[in-house]
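Take this structure, written in structure tokens, and hold onto it; I'll ask about it next.
Here the complex is missing one protein chain, while the rest keep their positions.
Entry: subunit A
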Amino acid sequence: MTTASPELVLEGLARRYGNTTAVERMDLAVKPGELVALLGPSGCGKTTTLRMVAGFVEPSEGRILLRGRDITTMPPHRRDTGMVFQSYALFPHLTVAENIAFGLQRRGVPKPEAAERVARMVALLQLQGLEKRLPKQLSGGQQQRVAVGRALVINPAVVLLDEPFSNLDALLREGTRIELRRLQTELGLTTLFVTHDQAEAMAISDRIAVMNKGRLEQLGTPREVYDRPATRFVASFIGRANLFVSADGRTSEDGIALDIPTPGTWLLRPEKVTLDQAPATGPNSVAGTVEVVSFLGTGAQAVLRLPGGRALLIEGPASLADLRPGASATARWTPQDLTLIPGEH
């Protein structure tokens, strides 16, 4: 997978509306069979990027290459993409089978072959028995699977997913995303996946492109963006973060004693912090007052209010929830637990 040439390439892709920039000169290469998530808050340009690949938004600048072919100015219906829309956009007057067969008919696939491919997709997505139903006679989860089937049955060069799980309830969402990931890996589908949900992106992506205000902030594996975030935005958007800004490498701006090699902005993940009742012992430990504890089942979370006013977030074993709010406690960590955020000075 690492040696193959990329399937989809975005080169300096930008979109501006008048004076506002929706997407700023973005470079991205998606390898064959790879699932890349475009992750960011609403308005970050992730959907605009996806729509540029599909051909519904014209780039102001840059190029899009699909399997080595420049498709930048190609109309949507000539591009070889299969998109799953957030609203699913199932054709309301067509049955499940007719919806799935739509793309095959447009491509002039002979009827017997089309019927066979539709049947295979129906079986793959466990939609047997629903072939003759209309979309409005299906549950949300079934509609979602029809939308996925309709996009996959044409074997597109790239699959585009626009928040495909956002209309499902929480319980269904997790099962569906695992199912989709399994399908994507088995069929070796090159996929671009738009989401605002960092947990969703972490769970099923090979790599995550974190976007903010039209800019690509970081591109990396879920581990990379979590463990070594490139910017303060990435650090706080992916997972939870305690950030220390230190000008001298000795203390943070709000007076917490640190022991770090260089000045800069440092990240301390909540799960790296331990809490005990012994007094503080110099750098990398700080005493405070327990403010809130929440039991999360698999673990617990605590907020420690420090003398400087900062709230330190701590995640640990369920026993953390035994602490009483108002009790004094000391947070500790080792210097290796601190990660320098390179994008900040």
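What we mean here is this: contacts are C-beta pairs under 8 Å (C-beta built on N, C-alpha and C of every residue); 3 or more make two chains touch, one makes a residue touch a chain; residues count from 1.
Here is the rule we use: contacts and distances are computed from a predicted model.
Asks: What protein name does the UniProt record of the undisplayed chain give, "ATP-binding cassette domain-containing protein", "Chaperone modulatory protein CbpM", "Fumarate reductase/succinate dehydrogenase flavoprotein subunit" or "ABC transporter permease"?
Replies: The chain we cannot see is, by its UniProt record, "ABC transporter permease".
Asks: Among A:10, A:23, A:54 or A:286, which one is in touch with the chain left out?
Replies: Spelled out, the listed residue whose C-beta touches the missing chain is A:54.
Asks: Touch as defined at the start, partner being the missing chain; which of A:23, A:96, A:118 or A:154 qualifies?
Replies: Among A:23, A:96, A:118 or A:154, only A:154 touches the chain that is not shown.
Asks: Any idea which of A:103, A:270 or A:288 touches the chain not displayed?
Replies: The one listed residue touching the chain not shown is A:103.
Asks: Give me the subunit A residues in contact with the hidden chain, please.
Replies: On the side of subunit A, residues 54-56, 75-77, 81-83, 85-87, 89-93, 102-103, 106-107, 150-151, 154 touch the unshown chain.
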